[in-house]
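Omission of a single protein chain aside, the complex is shown with its protein chains in their original locations.
Going in written order, the chains are labelled A and B, and every chain counts its residues from 1.
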Amino acid sequence: MADAAVSLRGVRKLFGSAAAVDGIDLDAQQGEFLTLLGPSGCGKTTTLNMIAGFLHPDAGSIHLAGRKVDDLPPFRRDIGLVFQDYALFPHMTVAENVAFGLRMRRVDKAEIAKRVAAALDLVKLTGLDDRRPLAMSGGQRQRVALARALVINPKVLLLDEPLSNLDLKLRETMRLEITEVQRRTGVTTILVTHDQGEALVMSDRIAVMNRGRIEQVADARTIYERPATRFVAQFIGNMNLLDVVAVGPGGGTTCAVRFGAQTLTVAAPQKLEAEQHVLLAFRPERSTLLARPKDDAALELAGTVRQHVYLGTRTEVHVKLTNGASCVVELANDRGGTPPAIGSAVTVRIDAADCTAYPTESCG
Amino acid sequence: MITTSRLRPLLLVALPAAFLFIFFVLPNAFLLAASFLKSDAQMLTDERTLENYGFLFGRPLYRAALLRTFVIGGLVGALVVVLAYPMAFFLARTTSRWKGPLIALALAPLLASVVVRTYGWWVLLNREGALNDLLRALGLTTGPLVMLPSVGAIVVGLTHSLLPFGVLTILSALNGINPNLERAALSLGASRTRTFLNVTLPLSAGGVAGGFLLAFALAISAYATPTILGGPATETMATLIYKFMVSLMDWSIGSALGTILILSSMALIAIGTMLGARRATV
Partner (left out) sequence: MRTRNIPWAMLRGTVVLLYLFILVPIVITVSVSFNAVNQSKFPPLGFSLRWWADAMSARWLQPLAFSIELGLVAAVLSMLLGMPLAFALVRHRFPGRDALTTLALGPLALPALVTGIGLLQFIHAAGLGFLFGFPTLLIGHVLICLPFSVRTTAISLRAMPPNLELAALSLGATPSTVLREITLPLVKSGVFAGGVFAFIHSFTDYSISLFLSRPGTQPITITILSFLEYGFAPTLAAVAALTLVVPLVLIAIVQRVFRIGDFLYAENARG
């Protein structure tokens, strides 16, 4: 098997006594689009800075295309970086910005001109060579930064929240454009973001980070449908959490849980102790509302409708359960039907196959 | 931010730090030491003594000069702040397109040497000066008013030279206030005056204290203005230092006076820090 384009083994970084990155193992395959997703302060930028060589790991090692780079300074790592604030050199024109990396590599003039033109063409900025970055819009700056990072044919392209300074519409356009450019160039890419929408749309695989650790690495569908930990389950999309009791010890694959008088077998990726309180998670859009219980293998929760939230394509129905907990059911608006009236008694129904149980403590 | 060797900062600071140490720290330390040495036949001896300070604090003439210096410092500090505040407030709040040039104009006197700035006051205030001419022409006085030399003239001259420092300090404090705080107060029903008194003024108090202390410190060590606008009866510490160092060649008394000035400046800085004036930083 070929070496991974980027490979992190046991990487740790301390600031003072606090670990910003707390032992990370991560591989990005050749040509892959990998996203580091996590809340603010979880150590994404720190991880990126270690790959780029701006920070030195306190433990562990980093390989780029099979080569150990721990002692390589940033300017010898062949990395393309796009910063959140773009970091375009204000005293250089667009063309000079893009040419900078090639100039540092002592590429000859004619070749530079050719490659700069090609890079600007790639990001649809043909003809803006002589502009100054300060005279450009956010989206244009973003493209210049991308062209500047790509023109050097980097081993890996690192993007640190590249879209967070753009407005919503532009952000959606740029998402697709960056993905498109990445497909065409085939460059291994690591994107850092706290925007799950971005991660789901753009990535081949997503690594979800929390407090300096990686909770799960998987493709978007798996992350959304089979979150490995309670943190992932809660961080991505909306999730209902219900306090239930594990019947027997289990975990790793499945576990039986009890809610009131009902018992059912659900997925349980982590270890669970017998007769302990655990959390049962299910997505609002995977649950339905019934007028009365059906008594089959599914989980059924009695409650009262409290509130409707109209969201265009869907409506969220907030239900107060009889045991005092509450949960949200999401109904598609396509059938023309109206959700049950506020105050009416309903039964929330979820298939056992759509439930996952997690330990109450998110990090065990 | 970038991990570098520990050697790099050392290399960068070695020369400037050595320069500052040799030509700033050592001389000031030497001055402090010299103020405790006996001076004999215009030469410093090795004999330690408190006589220099005893001399300065013992004689009514010099005690009065010390006191006068601090009175001048306090008056100048207060006047500078009182005059600089409206100016800074106007400059911070005006929406005029001349704002930039107006700020520059307020600070422009800094381009002129204190000598230039004080000369005009002498022309205005002396016995045959413009003010006396004017008063006589208006028939308000018969004989000339003696306005020079006087402590009042020194205070006016120093206030004038130090005003730009007050404007700078207070302007920076005013610019640091989040404009939404004033809008919030107005929206809550406070009048403009109340808003000013209850929000703006307290929030700029640090700048006011800073401006006062800066003007105070600069005023007590000023030499040119008390020389030009004062006389033998209005000696201040700086003019005394000159007298002892140059005319009387008594370096130990000069050093004692210098030490008092240094300690006063340090005390003023310390008070400023305590009062929450912005700490000086590079």
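Everything below uses one rule, namely that contacts are C-beta pairs under 8 Å (C-beta built on N, C-alpha and C of every residue); 3 or more make two chains touch, one makes a residue touch a chain.
Predicted model, so just to flag it, every value in this text is computed and none were measured.
Asks: For the chain that was dropped from the view, give me its touching partners among the shown chains.
Replies: The chain that is not shown is in contact with A, B.
Asks: Looking at the full complex, which residue from B:Phe36, B:Tyr53 or B:Phe90 touches the chain that isn't shown here?
Replies: The single option touching the absent chain is B:Phe90.
Asks: Quick one: which of B:Leu56, B:Val76 or B:Leu163 touches the chain that's been left out?
Replies: B:Leu163
Asks: In the whole complex, not just what's shown, which of B:Leu171, B:Ala185 or B:Ala215 touches the removed chain?
Replies: B:Leu171
Asks: Among A:Ala87, A:Val247 or A:Leu289, which one is in touch with the chain left out?
Replies: A:Ala87
Asks: So which bits of subunit A touch the chain we can't see?
Replies: Subunit A touches the chain not shown through residues 52-54, 73-81, 83-85, 87-91, 100-101, 104-105, 148-149, 152.
Asks: I need the residue numbers on subunit B that touch the omitted chain, in ascending order.
Replies: 1-2, 4, 6, 8-10, 12-13, 15-17, 19-21, 23-28, 30-31, 34, 44, 83, 86-87, 89-90, 95, 100-101, 103-124, 126, 128-130, 160, 163-164, 168, 171-172, 175-176, 192-193, 217, 220-221, 223-224, 227-228, 238, 241-242, 245-246, 251, 254-255, 258, 261-262, 265-266, 269, 278, 280-282
By definition in this document, only the chains that are shown with their structure count from here on.
Asks: Per the centroid of Cα atoms for each chain, what is the distance between subunit A and subunit B, given in Å?
Replies: About 58 Å separates the centre of subunit A from that of subunit B.
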